[in-house]
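Structure first, commentary second.
A single protein chain has been omitted from the complex, and every remaining protein chain is retained in its original position.
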Amino acid sequence: MFELLGVPPQALFGQLLLGLINGAFYAMLSLGLAVIFGMLNVINFAHGAQYMMGAFTAWMLLNFLGVNYWAALILAPLLVGLFGILLERLFLRHLYHLDHLYGLLLTFGLALIIEGVFRKFYGSSGQPYSIPEELTGGHNLGFMFLPNYRAWVVAFSLVVCLAVWYLIERTKLGSYLRAATENPTLVQAFGINVPRMVMLTYGFGVGLAALAGVMAAPIYQVSPLMGANLIIVVFAVVVIGGMGSILGSIVTGFGLGVVEGFTKVFYPEASNTVIFVIMAIVLVLRPAGLFGRAQ
Amino acid sequence: MDRRLLPAIVLLGVALAAPFIVYPVFLMKVLCFALFACAFNLLIGYVGLVSFGHAAFFGGAAYITAYSVKVWGWPTEAGLLAGIAVAALLGLAFGAIAIRRQGIYFAMITLALSQMVFFFCLQAKFTGGEDGIQSIPRRPLFGVIDLKNELTLYYVVLAIVLSAFWLIYRTVHSPFGQVLKSIRENEPRAVSLGYRAEHYKLLAFVLSAALSGLAGSLKSVVFQLASLTDVQWQMSGEVILMTLVGGLGTIFGPVVGAVVVITMQNYLAPLGEWVLVIQGVIFVVVVLAFRRGIVGEISAWLSRLRA
Partner (left out) sequence: MKSFVAGLSTALLLASAAQAQISDNVIKIGVMNDQSGLYANISGQGSVLAARMAAEEVGGKVLNMPIEIVFADHQNKPDVGSNIVRTWIDTDKVDVIADVPTSSVALAVQQIAREKKRIFLISGAASSDLTGKACSPYGFHWTYDTYMLANGTGNALVRAGGDSWFFLTADYAFGHALERDTGESVKASGGKILGAVRHPLNTSDFSSFLLQAQASKAKIIGLANAGGDTINSIKQAAEFGIVAGGQRLAGLLVFVTDVHSLGLKTAQGLVVSESFYWDLNDETRAWSKKFMERQKAMPTMVQAGVYSAVRHYLAAVKDAGTDDADKVAAKMRSSRINDMFSKNAEIRADGRVLRDAFLLQVKSPAESKGPWDYYKLLATIPASEAFRPLKDGGCSLVN
C-alpha cells in the first residue's frame, strides 16, 4: 500500500471515473441476468455470447448495410432480443418444470455454439469498430483526459439502468412481472398470458446484453470471445449482489467496477482476481449476498 | 450381484487387451478423464451439487505433481500423493465457501473460485505461465517399475484408476453414501434425523476434489506436461459434458461419457473450432432429450424390457 503515496489524489479521481465506466458494463450485464433470473429462474450462461452478438450485429449493420452506430444502438438489441425469444421458444421453454441446473447447462451449450460459429466465420483476432464521429475526441478535465465516448457510456448506461429499475419496480407492467415471479398460476388466472410474458422477459434481458455489446464495440475489439471471460466476472458480481433486487445489481455492478479500477492502480496484478476475492469474503459473511434475501 | 458384476468383468477384459489394438497414449487419456468424470459424478449424482470449478482440482494437482517430480526430483508416487493432497486442500477451501449456497449459486461460485485458481496459475512463477511445465520425467514407480515403457505405464495407470473406481463404489454403497443420498433427496429431513448435512456435503466435496486431483496428476505423468488448459473453465465444462452424456448418477455413465467425448475430440480434431460447436450441440440435445444419458437410457430401456 506504500504506493498510495506515489499516486496523487487527482489521479485517483481519474481512476474512479474509469472504474465507473467499467462498472457500467458490469451493471448492464448483471441487470440483464437478474431480470431473466427473476422471471425464468434460469441463469443465462449465454449472456456473454449474446453481449458479443450485440457488438457483432452493430459491426455487421455498419459494414454490410451502412447502418451507423446510433441506429445500431436500437436495432442490434432488437435483433438479438428476437434471437433470444427464438431460443426461449425452441429450447428454454421445455425446461421450466425441471431443476434450474438444466437451464444453466442448456445455455452453456448455447454459448459454446454461438461463440464457436462466430469464431469459425470471423476468427478470433477481432474486427475494428470506430467511435461514432459525434463522440470522437475528448476533454481535458485537469486530472485526466476523458474521451467523449467514455463519458457517453457512463451517462447512457446509468439512464438505461435506472429506466429498467423504474419499469420493474414502479410501473404496472413491472408489478405484473413481479407477481408472476411469485405466483405464476394466480397471475395467469387474472387473464395475463404468463408464458408470453416470460418469453418477452427473456428477450428483454438478452436485448440488454446486446445493448451493452453495442456500447462496448467502439472501445474493445469486436471479437467472438469478448464475452466468454466477462460472463464469469459478471456471475461473481451477481453472487456478490445477490439476486434479490434490481437496484442491488446496478449498485453492485458500478461499485465493483470502481473497486477493480483502484486495484489496477495499487496492485494491478490482482485486478482480475479482486472481484472473486470479494465474492469469497461476502459469501463467508453474508451467504445470500449484499442485497439478496435470505433463503 | 452376479449380474451386476458382469459388465465390470467384460470392461476389465477390454481394458486389459486394449493397448495391443489402440494407441496406448490415447487409452491412458481416456482413463484419466474417466476417473475425472467419475469423481465429478460423485458430487452431482450422489450429493446433487453441480460444480463448475472442477478444473481447478484437476489442473492444480497436475501442476503440483509436475513441479515436484520435475524440479524437486520427487519419485512419481510422491508426486501423485502431493497432487492429491493439494487438490483435497483446494477442495476443502472451495467447499467451505461454496457449500453455503445450493443449486445454480453453487455452480456459479465454484466457477468463480476456479477462475481465481486459473489466474493464480497464469501468474505464478512455478507454473511456467503459458508454457506450462514440460518434459516431466517419468521416474520409475517405487524405484522399480519402469514407466518409460508405454505399455507398463498403461497398466500402472489402469491399476490406479481401477482402485479409485473401487473406492468410489465403496463410498457410494457405504453408510456414508446412504446419508449423502438422503441429504440429496430431502435435506431438512436428514438434518432433523441428526445428520450434520453440511459436514457430509463438505466431506463428499473434498473426496471428489481429491480424486479429480488424482486424475489430473496422472494426466501430467502420462503426457509429461501440465498446462493452463488443465485449469481453464472449459475443462470444467468438458467434465460436465462427459458426465451428462454418460448419465448422471450412474456408476458406469461417466466412463462411457469420457470414452465418447475423448474419442470424438480425437477424431474431430481436424475440424478445429467446430469441435466446440459440436460439444455445444451435444449439451443442448442431451439436456433437452436424453437427460438420463447413454447409460441411464440403456438401463431404463432394459428395465422396460424386463417389466
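By written order: A and B. Residues from 1 in each chain.
Throughout what follows, contacts are C-beta pairs under 8 Å (C-beta built on N, C-alpha and C of every residue); 3 or more make two chains touch, one makes a residue touch a chain.
This is a predicted model, so every value here is computed, not measured.
Student: Identify the visible chains that the left-out chain touches across the whole complex.
Tutor: When the full complex is considered, the omitted chain touches A, B.
Student: Of the residues listed, A:138, A:174 or A:195, which one is in contact with the missing chain?
Tutor: Counting the whole complex, the residue in contact with the absent chain is A:138.
Student: Hey, which of A:147, A:253 or A:287 is the one touching the hidden chain?
Tutor: A:147
Student: Of the residues in subunit A, which ones touch the absent chain?
Tutor: 11, 14-15, 18-19, 21-22, 119-120, 123-128, 130-131, 137-138, 144-145, 147, 149-150, 219-221, 223, 226, 229-230, 261, 264-265, 268-269, 271-273
Student: Against the chain that's been left off, what residues of subunit B make contact? List them.
Tutor: Where subunit B meets the chain not shown: residues 21-23, 25, 29, 119, 122-123, 125, 128-132, 134-135, 223, 225, 227, 229-230, 259-260, 263-264, 266-267, 269-270, 272-273.
Following the convention adopted for this analysis, only the chains that are shown with their structure count from here on.
Student: Can you check the complex and tell me which residues of subunit B touch subunit A?
Tutor: It comes out as residues 50, 97-98, 100-101, 103-105, 107-109, 111-113, 115-116, 119-120, 123, 233, 237, 240, 244, 273-274, 276-277, 279-284, 287-288, 291.
Student: Using the touch definition up top, name the residues of subunit A that touch subunit B in the complex.
Tutor: 43, 91, 94-95, 98-106, 108-117, 119-120, 232, 235-236, 238-239, 269, 272-273, 276-277, 279-280, 283-284, 287
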